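Just passing along the structure, written as structure tokens.
The complex appears here without one of its protein chains, the remainder shown in place.
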Amino acid sequence: MKNNTRQIFSTFAGVLGVACLSLLISCAGHQQSAVDPAGPQSGRIDTLWWSFFWLLGAIFVIVMVLTLMTLGRRHRGFEQEPLEATHKPSEETDSRLRRIIAGATVTTVVILFVLIVASVGTGKANSELQNKKNPLTIQVTGNQWWWQLEYMNSDPTKILVTANEMHIPVGRPVQIRGISNDVIHSFWVPNLNGKRDLIPSHVTTQWMEADHPGVFRGQCAEFCGLQHAHMAIWVIAEPEDKFDAWMRAQLQPAAGPSTPELQRGRQVFMNNACVYCHEIQGTTAAGQNGPDLTHFGSRRGIAANTVPNTAGNLAGWILDPQSLKPGNHMATIALNSTDLQPLVEYLESLK
Amino acid sequence: MSEVRTLDVSGLKQYEISNQAPLWWGQLMIVFIEGTMFAILIAAYFYTRLRMDVWPPPGDQYPHLLLPSVALIPLVLSCLGTYWAGDSAKKNDRAGMLGGLGLNLVLAGIALAMRIVEWHSLNFNWMTDIQGSYVWAFLGLHTFDYIGDLVFTAVLFVLIAIGRYGPKQRQGVYVDSVVWYFLVAIWIPIYVVIYWGPVIVGTQQ
Amino acid sequence: MRTGAMGICVMCLLLLAACQREKRDIRPSPTRLAIYGDAAKEDALRPGGPISPQPVVNNPYNGSAYDISEGQRLFNWYNCSGCHANGGGGIGPPLIKQHWTYGGEPANLFDTIVKGRPNGMPAWGGRIPEYQVWQIIAFIRSMNGEQPRSATASRQDSIETNPQNIVNRVRGKTK
Partner (left out) sequence: MTASQDIYPQTPNLAHDVDQLERSWRHPRGIFGWFSYTTHQAIGMRYIITAFIMLLAGGVEALLMRTQLMHANNGFLSADRYNELFTTHGTTMMFLFAVPMMEGMAIYLVPLMCGTRNVAFPRLNAFGYWIFVVGVLFLYWGVFTNAAPDMGWFAYPPLSGPQFTPGKRTDYWAQMITFTEVSALCVASELIVTISKMRAPGMSLNRMPLYVWSILTQSFMVIFAMPAIVLASSYLLSDRTVATHFVNPAEGGDPLLYQHIFWFFGHPEVYIIFIPALGFVSAIVVAHARREIVGYTAMVLSQIANGFIAFGLWVHHMFATDLPQIGAAYFTASSMMIAITSGVQIFCWIATLWSGRPRLTTALHFVYGFIAIFVLGGLSGVVLASIPLDLQVHDTFFVVAHFHYVLIGGAVFPLFGAFYHWFPKMTGRMMNERLGRLNFWVLFIGFNLTFFPMHILGLKGMPRRVYTYSPEMGWDQLNFLATVGAWVIAVGGLLFIANVLWSRKKGAIAGNNPWDADSLEWAAASPPPNYNFEYLPAVTSRYPLWVPGADRTFVTGTRSDRREVLVTTLMDAEPHHRYILPGPSIWPLVAGICVSIGFVGSVFNAWYVTWGAIISGLALIAWFWPKRPLEPADE
């Protein structure tokens, strides 16, 4: 009996210790982490999480210790009762236990009340962001399996359409208007704020703000079909001036091809199925089914950030999109071997 | 110490035609199940209506109110037949059971016929739009149960008529009433929703 | 014994039907990306000329639910619906019909799409890959009930466009 108790004790303690350690060690320094906050909102949630963690952790330890103590003998003090035969302790024992249970229940209620207040308070504080001045509104459209971003502006010529990479200014609130073109997706950049579903026939809103520059990753968090796993977005928080410069550059139409090789690349693009789905502003390519490629070369990733944007990856993606991301909607087109190189170079030149 | 005490139940009845019978309770469970289902469906109807700017959806006619309202009369009266049959089942009164079941069948049949006539005047079906889907879901589910219960009433009628019945079948006659009352009772809110709904919560009068 | 064998045969057929219906050829095989063939053995000099009685190529995606649905997506993406709105026609002829000017077999449809036809149908050959042409054909045939119903979507997530349901409204009496 005693051996067993010790065995149970040590296992529990071991599991618990390893658990806490790994939790503490492994949470910092990630580009997609709920416990590495980069904004006031995720910061508050982070604080809330750790207060929950320590409080609930303490409760867990107490309950476990009590549970394990039931295996011991020394604590009882009702040794006199011949329980094995009667199965019924004295009324005194029972009423004492009932009082303890009632006390524990009241404690539970109090703790839960505190937790509710803390959690509602955090929620309320987080929603204050929408009252801040000068917000930036970005419309995020979920598609199978990529993100379309529209930087809203009262001046229609200044509406920027891009995809899969979001730049935001540090210290300025960002309103995310979420819509969906097909199925339900969920926009989630854990370092900045919690997630928000993008639901067909609904418009959802979410607010976020970065308090320091950085590069954060987000990923679709609602199962949306075959390639749900490969639907990522980069959020790049940068100082206001850098952001403005980026914005100005992105609002320009695509650069014209400067060499014959690039010229040829553009021609390949225009003569193939590419044009039916992709838009390159400043050219005749105006397809709306896939991501806008006007400044494709300036982005970090391809295929909704499945792989980094390099010439090699791009060539592989164009040649055989279905092996990198099986089931996605990009057509596998029959390209001549001489056409691929110029096309890749042209796309990469769209800075 | 181990004195054996016994409880002699040989004097108790061998069957029971009342709400103490397990079968009656079984019917009550069916009522709970279907009642919940229809309640959720009604809630879903209003939820959907709240999401729409125009109700009923453009192109859908306003339902005719006369025929379905008149059809309520034989439907509600058919409960009298059920009650009569159930009461006679308790007393083992064959003529009463036949009369009650027969009355129920006739009146319910008339109500059903009127309902089917009414269907033909609807200018939308379940594929036309969302209102069509809901209206036909109500009609379909309720009519399915309705016909099912009528068939069983008819079977009981035949059993009683050919004399192939005992207490168990009489119990059947009695508990059959539970579901019938429910089907009639639940039809009233459904009737209000599908026929008066467009008038009451519709966007134009 | 015989019925048992029959039963097994029926089961196998059902199984095969299911296999074809649920097949998802996510990665098109490279051979289908090759040079466009002359699917219907049509007279190359006279596009739109007489149709060979024996089309030689069949649609590899016949009866495949995934490909029919892909075809429907592409039908919109490549803006086929711009001229053949929802199969009902507009600038171009309707696609829900009995009589096909240039033949309604998959191979004929393939030629029509790839080579184009006089009076407005552009030649899509070389612009959209072959396997997508077949997917679009699978969808077009589904509109005419020439695909198994179990492989065809009952509706799209769009405003109801099924002509039969719209007719239904007109037929009924209005208050």
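Descriptive notes on the structure:
Per-chain residue numbering starts at 1, and chain names A, B and C are given in the order in which the chains are listed.
The working rule: contacts are C-beta pairs under 8 Å (C-beta built on N, C-alpha and C of every residue); 3 or more make two chains touch, one makes a residue touch a chain.
Since the model is a prediction, treat every value here as computed from it, not as a measurement.
Looking at the complex as a whole, the chain kept out of the display touches A, B, C. Residue-wise, the contact with the chain that is not shown comes from A:His30, picked out of A:His30, A:Arg172 or A:Lys242. The omitted chain makes contact with just one of the residues A:Ile59, A:Ile159, A:Met270 or A:Ala311: A:Ile59.
Check B:Ala44, B:Leu80, B:Val117 or B:Ala185 against the missing chain and you find that the one touching it is B:Ala44. Within the full complex, the residue among A:Pro40, A:Pro190 or A:Gly297 touching the omitted chain is A:Pro190. Along chain B, the points of touch with the absent chain fall at residues 1-16, 20-22, 25-26, 29-30, 32-34, 36-37, 40-41, 44, 47-48, 51-52, 57, 92, 126-127, 129-130, 132-134, 136-137, 144, 148, 151-152, 155, 159, 164-169, 172.
On the side of chain A, the interface with the absent chain consists of residues 1, 4, 8, 11-12, 15, 19, 22-23, 26-27, 30, 32-35, 42, 44-45, 48-49, 52, 56, 59-60, 63-64, 66-67, 69-71, 75-76, 78, 83-84, 86-89, 93-94, 97-98, 100-101, 104-105, 108-109, 112, 115-116, 118-120, 122-124, 126-127, 144, 178, 182-184, 186, 188, 190, 193-197, 199-202, 204-206, 217, 219-229, 306, 326-327, using the contact rule stated above. Although one chain is not drawn, its touching partners on chain C can still be listed: residues 15, 18-19, 21-24, 26, 65-66, 68-69, 72, 149-151, 153-160, 162.
In this text, only the chains that are shown with their structure count from here on.
Chain contacts in this assembly form an open path, with each chain touching only its neighbours along a single line. Set against the C-alpha centre of chain B, every other chain centre is closer than that of A. Sorting all chain pairs by how many C-beta pairs they have in contact places A-C at the top. Centre-to-centre spacing of chain B and chain C amounts to 46 Å, using the average Cα coordinate of each chain. Our note on geometry: chain A versus chain C, Cα centroid distance of 40 Å, whole angstroms. Chain contacts: chain A has no residue touching two or more partner chains. Across the assembly, chain B contributes no residue in contact with two or more other chains. Chain C meets chain A in the complex at residues 24, 26-28, 33-34, 73, 77-79, 126-132, 157. On the side of chain B, the complex with chain C involves touching residues 59-62, 64, 121-125, 127-129.
Within the complex formed with chain C, the residues of chain A that make contact are 182, 200, 226, 271-273, 276-277, 289, 320, 322-323, 326-327, 329, 331-334.
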